[in-house]
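Only one protein chain is missing from this complex, and each of the others stays in its spot.
Let's look at chain A:
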């Protein structure tokens, strides 16, 4: 155990012990272990995922030596799944690695129940028809699915799961929860014990800005009918009032107060994003609801009642210039309120669980606490079925992408990746794979693409000649560097999905290896 702590030290600092534990419990299935699949799994094996099963029916060929790091000369002629599995195992002996020498298409067709045993399936280099079938299988079995594909200098990644709830979203820059615009009684009382206009200059410059702003906001409200500064003029005057209180030029606490004054002006209550989650039909819980929605239902109750329109207090405060004593006291006051809010939330959770016929103790204190701390930041991610997206993409978005300078190459590749699958379904090979006759290939691909655009209701739209030529030039080649990039993206999303930390990408990621102007398409 101590060994794994040091081995995984760098990544433990990101997703913590719980995240690592989730990874170690996960079982991943890889379909096709060409460069894209191998690179995806390589990153997951290094990360310490619990077990992997590699499914591929092909044998290692000489051509594979030029683009797949998980095969070598001595393995030519052998099962690719077996070879890749062995090399992956070498990277981390804590991972349980298995292989199955079988074509994924066969399993998708004749053994759909095979996939139910996994936490997540990484499906690489599949064509449209297989993708659609597999998508339905995984949706029914409640298995997370992620598609990844490399094609010349382009490629794509797409998650497919009905619903993925994230409590620990850990966004980069999120406003702290200081409630300067609406301090609760204990915080107000504490602020009252402090005299901003103390004669002692050392004390004066070590008064934390939280106190400064609370007191000044209160004073303002007294002379403004109970309102806080709202117009531009008022906000400026408020800042000037703070400035006027400084008695020396090196008072960092007052500088911080001026910089943070916007926290006083910010509107009370919850964000529109959180409001949307609260209003979601799933928050109307019953016995089959997930724990997440039970927590949201409790949050709804809290906000409407004890919270007075606010979510439970997060409890943490940022560092700020202050005397140690005042800072530690302030920390304790915030922590006490967060704890009190948590206890109220816990009561709501237990009550709701009972009401829907579940064991009131079935959601742990730790989970409820984590939810309270992260309440303002929780996220729900939903993904359309591939079949739905493919048959009826969001028309408005598609039109926008086709005509937007920043998106037209990406959406061009998106259309072409589907067009080449149609081409292959008709001609049993991808465009450009035959030597010579390039002009014919280009024209055939162009026709296929235009037909597809028409099917999607975009008659009249077209793709540039350059892009169609490019796609034929690629000849469906899997370049290692591109596969490594796609594999990196895919593996990163897998980690977010399994640890349930950080927010996974939405839509389809289209890679542009020409100028790196990749895009996310929300169709």
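The working rule: a contact is a pair of C-beta atoms (placed from the backbone, for glycine too) under 8 Å apart; a residue touches a chain by one contact, two chains touch by 3 or more; residues count from 1.
Just so it is clear, contacts and distances are computed from a predicted model.
Engineer: Not counting the visible chains, the remaining one has a UniProt entry; which protein name from "Superoxide dismutase", "rRNA 2'-O-methyltransferase fibrillarin", "NEDD8-activating enzyme E1 catalytic subunit" or "KIF-binding protein" does it give?
Structural biologist: "NEDD8-activating enzyme E1 catalytic subunit"
Engineer: Among A:127, A:336 or A:520, single out the residue that touches the unshown chain.
Structural biologist: A:520
Engineer: One chain is left out of this view; which of A:304, A:434 or A:481 touches it in the full complex?
Structural biologist: Reading the full complex, the residue touching the unseen chain is A:481.
Engineer: Hey, which chain A residues sit against the chain that's not shown?
Structural biologist: Considering the whole complex, chain A reaches the absent chain at 9-14, 39, 42-43, 46-47, 65, 69, 72-73, 153, 169-172, 206, 319-324, 327-328, 479-485, 487-489, 491-493, 495-496, 502-506, 509, 513-518, 520.
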